[in-house]
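One structure below.
Of the protein chains in this complex, one is absent; all others appear in place.
Our next item is chain A:
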Amino acid sequence: MSENTESDGERTRDAGFDDWLDAARANEAYSLVCEAGHHSLPPRRVCPECGSTDLTEEPLPETGEVETVTVTHVATPSFEADAPYATAIADFGPVRLTGQVVEVDPETVEPGLAVEIAVTTSETSGKRIVGFRPVQ
């Protein structure tokens, strides 16, 4: 584990996923791509579309677009202090991501909003979560 690697308290790292969060925090988010051009998210050894095992990392576009959104008022105990919060699915070209939209009034988030990835932390648990920040 490198020095700048964050971890979620006592929890064991999840290889692939936590590595991706580290990369995203360093503005180096990526998708996995097979030789046929199918993109997917880690951890993965096989392309879910075609079964190819030759997967390489390709940088994601810096900007994505919110495709759909909800403001969650009734959260699980793991996100109790975060509520209400906006959860969105944003399109980053070859892949979509699910994340919380931060640094904005949740009620104002609508499909079409341009966002960038902003790895953030849960107010409830302090654990890292995939987030989106509106871009101007």
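Methods note: a residue touches a chain if its C-beta (ideal position, glycine included) is under 8 Å from a C-beta of that chain, and two chains touch if they have at least 3 such contacts; residues count from 1.
Please note the rule applied: contacts and distances are computed from a predicted model.
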Note = Answering from "Effector of murein hydrolase LrgA", "Trk system potassium uptake protein TrkH", "2-oxoacid:ferredoxin oxidoreductase, beta subunit" or "3-ketoacyl-CoA thiolase": the UniProt protein name of the missing subunit is "3-ketoacyl-CoA thiolase"
Query = Which listed residue, A:Asp22, A:Asp82 or A:Glu116, touches the chain dropped from view?
reply = A:Asp82
Inquiry  = For chain A, which positions touch the chain that isn't shown here?
reply    = 14, 17, 40-41, 43, 48, 67-80, 82, 85, 87-89, 95-100, 111, 122, 127, 129-130
